[in-house]
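Here it is, the structure in full.
For this depiction, one protein chain was excluded, whereas all remaining protein chains were kept in their positions.
Here is chain A:
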Amino acid sequence: MMALNRLVSSSSSSSAALLRPLSALSRSLSAAAAADAPITVETSVPFVGHNCEPPSRSVSTTPAELLSFFRDMAQMRRMEIAADSLYKSKLIRGFCHLYDGQEAVAVGMESAITKKDCIITAYRDHCIFLGRGGTLVEAFSELMGRRAGCSKGKGGSMHFYKKDGGFYGGHGIVGAQVPLGCGLAFGQKYVKDGTVTFAMYGDGAANQGQLFEALNMAALWDLPAILVCENNHYGMGTAEWRAAKSPAYYKRGDYVPGLKVDGMDALAVKQACKFAKEYALQNGPLILEMDTYRYHGHSMSDPGSTYRTRDEISGVRQERDPIERMRKLILSHDVATEKELKFCSREQELHWSCVLWLFSHDIEKEVRKEVDEAVAEAKESPMPDPSELFTDVYVKGYGVEVFGADRKEVRGVLP
């Protein structure tokens, strides 16, 4: 029940955020009151459970939620495309891993939980950060190592964090974040505040020993931890089947139940995460395997086309793309249930689907503008002060000295 309340409040606040900045079209849309009318949508494919009864395929949602999913995913996609070009123009240096293709996981998960729940993930962290309420300017600034970045420009692409949004970040060592997630969950269980932790990792990371250590602890102590395996089917250039005897990651917890989810379907992700949260609060850990796909190469130095075919990539884009799926859903939903709804806009009688079609393109245009503006703003943010090189190593004032390169002439107390 509590979870349900939170669900309602979080989705209504996100729809408010969604509708505020949009054009006249959107204002008329919200005025049409249809935006909050509950509707039910079937997930693309059934869930598959391991030692648990999977949730129903029928997901309840609203037109406003569908539109907010669409918008958030479009924004994430656009952000990653912009990061790609910033990298190519050398404004982003170092290692950079993009999330395009996997947006439905971030968006669907967020819609089922609150910011009091924790998320911890690996280095492919930009979009999770946005989902947790981070801003585009903070993201781009961090990517370019600027002061306005979410980690003061000191982390870069792989190290986004947002404490007030329950985002424990951005970790560089494959698999290392998962036991940390169990520690977070233990803390949550201890204070009994009804919150859970989502600890995310990849199909490659699933083979690290730490994963199994984490699973055992989580199960042993009934921790409210949900281990989310984002199975994009490759760990760098290695296809899942080359690295895993059993690529059924949802079953790899053995005594820990699991659920296989279409990670390209934001509604399926939402349903699964809602189920997982309730389950974990009552019973302890659960694995969610999100079947997803990354369009980009592993990192910016990987063209992403040597170990998989172009047909494979374009096939996924055509048939499973999470944003296109959402666009279609918005349109087809209209056809199914809102046939009669006519809508007045710009003194024209437009059919609902037509409005939505325009609307989705309007959203994309608007998102593009937002992203461009954020990039421009981030570029204006200065580099961190050089003295920041020494800060955050230890707690300020705890007596640690710094030395010059030769340890003799330059000497000072850490700022």
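What we mean here is this: a residue touches a chain if its C-beta (ideal position, glycine included) is under 8 Å from a C-beta of that chain, and two chains touch if they have at least 3 such contacts; residues count from 1.
The criterion applied here is as follows: contacts and distances are computed from a predicted model.
**Q** One chain of this complex is not shown here; going by its UniProt record, which of these names is it: "3-methyl-2-oxobutanoate dehydrogenase (2-methylpropanoyl-transferring)", "Elongin-C", "NADPH:adrenodoxin oxidoreductase, mitochondrial" or "NEDD8-conjugating enzyme UBC12"?
**A** When "3-methyl-2-oxobutanoate dehydrogenase (2-methylpropanoyl-transferring)", "Elongin-C", "NADPH:adrenodoxin oxidoreductase, mitochondrial" or "NEDD8-conjugating enzyme UBC12" are compared with UniProt, the left-out chain turns out to be "3-methyl-2-oxobutanoate dehydrogenase (2-methylpropanoyl-transferring)".
**Q** Looking at the full complex, which residue from A:G134, A:G235, A:G284 or A:P322 touches the chain that isn't shown here?
**A** Touches the omitted chain: A:G235.
**Q** For the chain that's not shown, point to the residue among A:G101, A:G134 or A:G153 touching it.
**A** The single option touching the absent chain is A:G153.
**Q** For the chain that's not shown, point to the residue among A:A37, A:L220 or A:M383 touching it.
**A** Once the missing chain is taken into account, the touching residue is A:M383.
**Q** Footprint of the hidden chain on chain A, which residues?
**A** Counting only chain A, the missing chain is touched by 93-95, 145, 153-156, 158-159, 172-176, 204-205, 207-210, 235-238, 242-244, 301, 306-307, 383-384, 386, 388-390, 393, 402-403, 405-409.
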